[in-house]
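One protein chain is absent from this view; the other protein chains keep their places.
For chain A:
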Amino acid sequence: MNKTIMNEKHREYLQSLKKEKRNIRFVQLLIFISFFLLWEISSVKGWINPLLFSSPTKIWTLFLEKASDGSLYLHVIFTLGETVLGFILGTLLGTLLAALLWWSPFLSKVLDPYLVVLNAMPKVALGPILIVAIGPNFGSIIAMGILISIIITTLVVYTAFQNVDANYVKVIRSFGGNKKQCFKEVILPACFPNIISSLKVNVGLSWVGVIVGEFLVSKQGLGYMIIYGFQVFNFTLVLMSLLIIAIMATVMYQGVELLERKLIKHRS
């Protein structure tokens, strides 16, 4: 009898959870729709400058137009590719550099002040130099995407490496394991959560690097579309590019989160 009451209570609890979730989704959707609706109306009624702020329908029309003639597709793929390469390479190289610092405490002490300076410096300011050095192409844009994330990744991951409980390393060493095995069996797997979380940060950073890179190189991509739209005063184009970036960045972030959940589900 007691059990049936408990089951009943549990069901009520689950239902209340479900209801709350539904309410949250509903309000979120409401905000979304109201935002675009308000935007549309204020633009049509002239409450905001339609030349500057465009309107959802204009953006949508432009989107369909660009999508059907195939030009949008190329720009999107181009930027997407650069960003993905940028944040993956940035994270990988940063981790590699952190491994090097871990391997040689001497090197890490020598490089410490340089890393601090490099980290403090605004990396996008290096853009013009990169373009001159590498050339106004794909390469310098990716370099930008990497540059913006590599130093901070190195610092964060290296700190994580250092904070791994030394006793885990002792276990490996007591079985005769060498330094390389200590790294492979303990240091690296212990820091997977940290590496994934810097991957998350780098998704955002890499977008900044790539878009700024495209501003400067101005050939293709969403960054180029923004700059071009600005130059010809086509703000519908600018806003459309922005919306596409927002959607893609979100999707990427979710992707990394999925990876995170898969990789580190057993840690308490």
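Everything below uses one rule, namely that contacts are C-beta pairs under 8 Å (C-beta built on N, C-alpha and C of every residue); 3 or more make two chains touch, one makes a residue touch a chain; residues count from 1.
The rule is simple: contacts and distances are computed from a predicted model.
Peer 1: So one subunit is absent here. Using its UniProt record, which name fits best from "Pyridine nucleotide-disulfide oxidoreductase", "Acetyl-CoA acetyltransferase", "Tricarballylate dehydrogenase" or "Spermidine/putrescine ABC transporter ATP-binding protein"?
Peer 2: "Spermidine/putrescine ABC transporter ATP-binding protein"
Peer 1: Touch as defined at the start, partner being the missing chain; which of A:150, A:186 or A:212 qualifies?
Peer 2: Checking the options A:150, A:186 or A:212, the one contacting the hidden chain is A:186.
Peer 1: So one chain is hidden, and I want to know which residue out of A:11, A:109 or A:170 touches that hidden chain in the complete assembly.
Peer 2: A:170
Peer 1: Which chain A residues would touch the chain omitted from the figure, given the whole complex?
Peer 2: Within chain A, the residues touching the omitted chain are 165, 167-168, 170-177, 181, 185-186, 189-190, 192, 264, 266-268.
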